[in-house]
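Yeah, one chain of the complex is gone here, protein chain that is, but the others are all in their spots.
Letters are used for the chains, namely A, B and C, taken in the order the chains are written, and counting of residues starts over at 1 for each.
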Amino acid sequence: LTTHILLIDCADRKGLVHHITGVLLRHDANITSNHEFVDHAAAHFFMRTEFTGEVDRGRVLDELRELLPAQARARFGPAGKRRIVVLATREHHCLGELLLRHSFGELNATIEAVVSNHATLGPLVGRFGVPFHAIEAGELSRADHEQAVIEQIEAYQPEYVVLAKYMRVLTPAFVARYRDRIINIHHSFLPAFVGANPYRQAFERGVKIIGATAHYVTDELDEGPIIAQSIIPVDHTQSAAAMMQAGRDVEKTVLARALRLVFEERVFLNGNRTVIFE
Amino acid sequence: LTTHILLIDCADRKGLVHHITGVLLRHDANITSNHEFVDHAAAHFFMRTEFTGEVDRGRVLDELRELLPAQARARFGPAGKRRIVVLATREHHCLGELLLRHSFGELNATIEAVVSNHATLGPLVGRFGVPFHAIEAGELSRADHEQAVIEQIEAYQPEYVVLAKYMRVLTPAFVARYRDRIINIHHSFLPAFVGANPYRQAFERGVKIIGATAHYVTDELDEGPIIAQSIIPVDHTQSAAAMMQAGRDVEKTVLARALRLVFEERVFLNGNRTVIFE
Amino acid sequence: LTTHILLIDCADRKGLVHHITGVLLRHDANITSNHEFVDHAAAHFFMRTEFTGEVDRGRVLDELRELLPAQARARFGPAGKRRIVVLATREHHCLGELLLRHSFGELNATIEAVVSNHATLGPLVGRFGVPFHAIEAGELSRADHEQAVIEQIEAYQPEYVVLAKYMRVLTPAFVARYRDRIINIHHSFLPAFVGANPYRQAFERGVKIIGATAHYVTDELDEGPIIAQSIIPVDHTQSAAAMMQAGRDVEKTVLARALRLVFEERVFLNGNRTVIFE
Partner (left out) sequence: LTTHILLIDCADRKGLVHHITGVLLRHDANITSNHEFVDHAAAHFFMRTEFTGEVDRGRVLDELRELLPAQARARFGPAGKRRIVVLATREHHCLGELLLRHSFGELNATIEAVVSNHATLGPLVGRFGVPFHAIEAGELSRADHEQAVIEQIEAYQPEYVVLAKYMRVLTPAFVARYRDRIINIHHSFLPAFVGANPYRQAFERGVKIIGATAHYVTDELDEGPIIAQSIIPVDHTQSAAAMMQAGRDVEKTVLARALRLVFEERVFLNGNRTVIFE
């Protein structure tokens, strides 16, 4: 029995669910899970349907497009695991978590390679038999370094690029090339801190909570659509270093959770927000 | 614009969503929120649909029943707020939370009266202008006391009976009379403790977490379908009394959350489980 | 048996705990709970000691001051409950929580009065028999309105002023008058939002977490030392209004928790941070 994940988003109008499920019924599909959401302010409709059946996906999409509003997006989630390249710098916590889950088939993705601007994490990646490419910035200009990184990424033709604590700023060209396909994790605080050394700032501010946010990357640094967030409590006995360690534990958990949601096709982009069907 | 909440559960079969939404479309309903879930093991289908439109509810139900499987349940969530009677004993925390929310219209329910087996909470209830009936057990047999409580409840014809730390055991007859309409809150521990004074036992066992569970009441004491659970961390510095106070804070939050879910018609019973559409 | 809470903070140096406990031992005090913390970066020492015994507090303090470094602060937590005045505007959630806890003696404080810039909350406060003073701004200048508020507060000589969603900006003069004695609750987001209507901004940004921060008030608006923080998860199905309601639930819990910590003398100020002995 083949399982299919059908993903639709379009302008909202009456009868969408009825007409969409009508197409599926004619193709003798057996719906096993169905989620819809309407963003009323934007008058936009989102739907994720899992079904089993031996359907001709092309014909299903053709019939759907005939009845959906103009500009509707309808697609099937790709079969098999997502191909991803992970970018990292020196911190191992997020990368290690992904490599472990990957090695036991828990990520719904294949880590094709890890690319880093430092050699530090090579041994860790090597333990898991995943290709590792250190591209140090050295004398290179930002543009030239990034170009070298892109060329390495392109060798693997990934569907997603995951930033697992990659500490380089990406250019708009990079972001545009992998539009809606770059996922980042970063620390988050209440209140937020701008500038260098945020854990030091958080410590000096005496925060009682350290958070992490996983999000799509857009041109606005750390401002793309949020996929997952979580926090961990801290207190006055913890140094800035201890807060950073606590932050790492929550970062790796949040990133793994966000990737699971994305790779299971549970996340829709909705402007600068997300719609998540769990 | 009238809003309707349509609730359906029935044996699962192909085409249900299509056919149900077809009925709504013919009645010119505008679906604003739609949730479905299929329990595959039980082959059972659950659906909650909010829509706007000027429909004849009776005719919608008639048409639905024609196309749904036998034994299907289809109903509209009642208009307006739920009528409830709250039972309590001596502890004020859950009752106070409900009275406060009620007084500001945040409960989607009208507290018709509070009935207690003690007079203790009378002054609290009086502050909010809600009728209070103390029915002390005194010399009464269990059956006679419960009968007096039932008569008082019946004077208000409530849709739900909420046990806000009511410390009397209910008879099967009571449970049967308000089948699927009694909601209870009780403390929960990891591990669980049987017998008297569970907070003392939890303290002596050195638990690090105190929890609370809101559930429907069935004949199995504290074993009915779970609606909501939450926990609060505790540590070795807290006495059994302090753990009990921490437990109260989580109990009142969990009960309020469970009632919101039930009174917004977001909870389906599924055997001894619940399906919750948030 | 009289219980005392001794609070000391001073420059750190060797032997402090030994010398302090020596004084207590000579006075035949029986220490029941003892917390110390050293901020190594600031070389500052904090200590909270609960003990029982019939001591002459003045003599204990005199002896301590002789052996402590210059500028040391040593004091006993006041006997009995704290006298507080609560300021509020139109939102009832935090105020209601405080009134309920107060009415059952759970706050370690006496709410002497509630002062508001609106009449809205009068009926709620009235239910609990607490004096309520509405001082509407009307045609008054900011300074004149605040002066009227201060005069009303002063009539009660409170030890603390609690801002339970008081929506007026305080002048530096007000803050200086009640230095280290004003506690505020405000919403918090990851990321933070500046400007009007933060819940609307949080909604538009698609945050997955809503938080609240209780803090001492300093001249830096919403930037004083943090006492307690917590969060609640939200998702795309929640409107800005629903997020605001979720935020209220966490605000009231965090404020109550912060007040408990402060009124039990568990909070030390440490520059713009707090040291909290739970």
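Observations
Everything below uses one rule, namely that contacts are C-beta pairs under 8 Å (C-beta built on N, C-alpha and C of every residue); 3 or more make two chains touch, one makes a residue touch a chain.
Bear in mind that the values here come from a model prediction, so they are computed numbers and not experimental data.
Displayed chains that the missing chain touches over the full complex: A, B, C (touch as defined at the top). Of the listed positions B:158, B:211 or B:247, the one in contact with the omitted chain in the full complex is B:211.
Residues of subunit A in contact with the chain left out of this view: 33, 92, 96-97, 100, 103-104, 106, 124, 127-128, 237, 245, 249, 253, 278.
Counting the whole complex, the residues of subunit C in touch with the unshown chain are 14-15, 17-18, 21-22, 24-25, 28, 30-38, 40.
In the full complex, the hidden chain is touched by subunit B at residues 37, 188-192, 204-209, 211, 213, 222-223, 225-231, 235-237, 270, 272-276.
To be clear about the criterion, only the chains that are shown with their structure count from here on.
Homomeric contact subunit A/subunit B: same residue numbering on both sides for over half of the interface positions.
If you tally contacting C-beta pairs for each pair of chains, A-C comes out on top.
Once the centre of each chain is set as its mean CA position, subunit A and subunit B turn out to be 37 Å apart. Remark: subunit A and subunit C have CA centroids separated by 40 Å (rounded to whole angstrom).
Each of residues 33 in subunit B touches at least two other chains.
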